[in-house]
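Apart from one protein chain that is not included, each protein chain of the complex appears where it belongs.
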């Protein structure tokens, strides 16, 4: 185990752990968005291809409301806004497609809604990236040789809290259980008197809510702009695939894995290529194990 | 008349495009516009193969387009090579990338494929941006005016004949190249989609599992579709870079992919005219949008048209009125929107987004689909066959095999988690017989069917077809060895006609290649004619002759069941598996089915029959095997099995069996 201690002591290693730390923070954002994908996939086997725009809208609206409400009062408003936005996407784009059983329909419709939201945001807030002030001090905290920004810690804590809150809701309340029941077996859930269409709408609302929240969390760490969501959402899909579309733990593990690989690539290879490993990971994982690394394999039925 | 329509249309199009520069008075703006339409149309024709024919969403076509564009630009940048090598490199390199993209795309469908292609497109964009040594990075590459024909003599000849100046000629020679290649692309795509390749693409879209079981490997044909589609995207890309004379990484982004998809679905899937309409709209629309007055006039016209449509619908039916309201409101909303906004160009993407929503939900077959509804003469003709082959040519004259068993199942176990769906089942099927397979729900009959056709790989045991071991082979390999099947829930290729369904089954009779299809060689023409005659004979044999040109999804249910058997027979099987062929049939249909099954056996084909209609089973089968809880509990002649107490118990439960003794 000598090499570990050398690694820890060498001057370059503090950079290494530094990168790991910020990789974890970015990874938790991926995990949160991926978690949002899982919510809608569980209930309706559909995904919002405009998930990145839900995130972006959360961040942009948060930035706008910040001067009026302050950070902590802005948060609940953003959460409610996110829910409303998700419900709109479901009603306009997904439900008509589910009713006609058109997979092509919901894919195209959520993409279309996504670019509409993005274009709207460009026209409202402009095309330039903006700075999102962090509610926490900007000075880094030193942990040994590793310096971590308070905003990064908040990303990790906030993301975990959000996921824990949704999971608790699902496990404790009867409505949350109805949600799980719907994702287990939608027909049987209907027989219990559960309005499964409303559950699907709710799953979109919750999914966009987590994305909007992730947007507010990530905004101080990155820049805020109309196009901020697109690549994040794509890489979060990679995470959802790696972690499997049915496992929250898988999303966290996958998110951290990707986040760390990315920051390391960005530093040791080139910043320009930092998005590439995640995308290649999507291609490889889907080519080898379509159900994801943690996902359950399903039996093909004829 | 209707037969000649496509030719007349193509002729008019060709003449119009060739005459256009002169009609447009050499106006370079309009010539360039049409040139762009031609370039986009080439890509969209290719994209339609993936979207319309194989039914998959590709968000990576902007990436493929970019590869083609950079292929041409890079070999100019580094080696000074001109248009022709550029086109060649663009097509070949992009075709290879298409095959690369197809690898992950093979195993996934729907949303996964959309994401895979999106990831692919994003990677391409990043690599173009970052690999400065090759692509010159964000600075892009500038190209000189394209030279298509480099023979001075030719040039002076054309110049003197047409009276053009040198610069004008240079501009026009590239225009004509683009237009010509677009016409070639139309021809190529037309020929490919009407060949056995096109049929395979559609088959794997409508039912991948049935496609595999017809011996047409879903994997292989997905790759073909992607390669053809990518090659066309590469061609368009190479033309694009010489047309714009400048390439830079940011052009080939997600929005462009969306635009291409919009063009395909707006124009109308599965047609040649659709991509042209789509290309026209996506090229021309931005020009419209830059003129606010024009936009307002158009919005006014759309609103007026929507109101008229609403009025007509309101007169016809109340129920439809409610369903028509959202799109009409959408159309009406455009007008105040345009009146309030001064710069519509900024809202370009919103307008594209709204158009996608509108098309997806209210115009799923695009403009062409709409036109075909209004003017039925535009509907594609369904070619049937002139003369059916003689009945004896339908089946190979196999006689009865010498061996005592055609199919031997040795102690097959199929385990799903803790459940043993098949528990050491042994079967021996004698050639030329009808072997019934019965049992209560969940007893393992369908699992057996799936094991025999390679959809499941058995956990243990072995399956032999006349001495050859077949378990572990893929469904399409097993189909190639002569086992055909039908499905419990009918798995036809719904959007294809009856004869095309049978032709997919006859796929194994084709030896011609993709090149044969493109060049329409005599070999291919002969094979196609033979296959069509044989398909027609099979349809006649099944009593479906009159339905040859009807789309499978529009057939009555009983006929659909028959067509599935017809398609299976086209494989020329030695063993035919029928999975509940009588389910859902009316009494006269069942009588017809029984007759046909007898006729099939009469031609020396061995059958395995799963059926719940006991009269059918008892009347037809030579031997019946009974499964219960995944185990074989009885086997023998029907009458004996019918009175076997274990069978009665399995079906009715313990006590009635005793009561009936």
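Chains here go by letter, A and B, matching the order in which they are written, and residues are numbered from 1 within each.
Going forward, a residue touches a chain if its C-beta (ideal position, glycine included) is under 8 Å from a C-beta of that chain, and two chains touch if they have at least 3 such contacts.
We adopt the following convention: contacts and distances are computed from a predicted model.
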Undisplayed chain, where the name is taken from the UniProt record, one of "Polysulphide reductase, NrfD", "Bifunctional protein PyrR", "Acyl-CoA dehydrogenase" or "ABC transporter ATP-binding protein": "ABC transporter ATP-binding protein"
From A:59, A:87, A:148 or A:194, residue that would touch the chain that is not displayed: A:194
Selected residue (touches chain absent from view) among B:380, B:549, B:584 or B:602: B:584
Sites on subunit A contacted by the missing partner chain, in the whole complex: 174-175, 177-178, 180-181, 184-185, 187-196
Those residues of subunit B which, in the complete complex, touch the missing chain: 440-442, 556-557, 580, 583-584, 612-615, 617-618, 629, 642, 647-648, 651-657, 659-660
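One rule holds in what follows: only the chains that are shown with their structure count from here on.
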Residues of subunit B touching subunit A in the complex: 55, 57, 59, 103-104, 106-108, 110-112, 114-116, 118-120, 122-123, 126-127, 129-130, 209, 254-255, 258, 261, 265, 346-350, 352-354, 356-357, 360-361, 364, 416, 446, 450, 455, 487-488
Of subunit A, residues touching subunit B in the complex: 46-47, 49, 92-93, 96-97, 102-105, 107-109, 111-116, 118-120, 122-123, 230-231, 234, 237-238, 241, 270, 272-273, 275-276, 279-280, 282-284, 286-287, 290, 299-300, 302
